[in-house]
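Shown here: the complex without one of its protein chains, the others still in place.
Up next, subunit A:
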Amino acid sequence: MTYIQLAYGDLIVPALLVVMDGALSIVLRLKLERQLAIAALRMVLQLVLVGYVLTFLFAAVSPLWTALTAFIMVLFASREIVARQKRRLPGILSYGLGAGCTLLAAGTVTIFALLTELRPDPWYHPRYALPLLGMILGNTMTGISLGLDVLTNGLVRERAAVEACLALGGTRYQAVLPVIRDALRSGFMPIINSMAAIGLVSLPGMMTGQILAGVEPVDAAKYQLLIMFLIAGGTGLGTLAAVLGGAHLLTDHRHRLRLERIAAESSV
């Protein structure tokens, strides 16, 4: 396998394209130049840092360091899930639900793939475990945050319908089922769309990366298929757990709807 290596110097000219965007923003008064500069700077720092961290991890191949990194990734994912909610569960519940479900879904699916299909030696080798987890985590996170958002908004909007069902002797599961269905549908939509469009509209980043690194396109496609199956499984599992968990937290043992448990609408 051969690939064309880049030096830092090779990045200077492409980086000018971002500078061009900034100039456009100033000329057209889009007021985006500050945001653009911060985002670009963050990207450079984060990616270079990740490069070095991964180099260290690949040299160490330590289960402890790998697990720690995976845990930090899950924490960032749950923070992202909370940030994307218009109506949030209060404090610890919100982070706990997000982190628990992403960990459950992405973790299970990643370990499943490592143990049954890829079988690297050792099975937790960070060269396989972390990129796999990252890709699954990103997509699971999207499913979970969409599902939870639709769930909380749906319960607030459909409050009268849910309570009518409860008042007539329905159980909390019967009463919130229509909203749960909507939430699950929304959570599944992105992965269904991306499966349908993949290869025609978009060439996935990982496959492109493997092709650039010299892998045969058909082999890269097989790898991508594996990843997509894992993502579909992880998203399904994570969204289901998060939506059911959310519905459970927003009702109580006396089959009451407890919307006051949703924190005040955030300004984000």
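Rule of thumb we're sticking to: contacts are C-beta pairs under 8 Å (C-beta built on N, C-alpha and C of every residue); 3 or more make two chains touch, one makes a residue touch a chain; residues count from 1.
Everything below uses one rule, namely that contacts and distances are computed from a predicted model.
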* Asked: Looking at UniProt, which of "NADH-quinone oxidoreductase subunit K", "ATP-binding cassette domain-containing protein", "Carbon-monoxide dehydrogenase small subunit" or "Heme exporter protein B" names the chain we cannot see?
  -> "ATP-binding cassette domain-containing protein"
* Looking at A:166, A:180, A:207 or A:220, which makes contact with the chain not pictured? -> A:166
* Thinking of the whole complex, not just what is shown, which of A:63, A:120, A:138 or A:178 touches the missing chain? -> A:178
* Quickly run down the residues of subunit A that touch the omitted chain. => 158-171, 175, 178, 252, 254-258
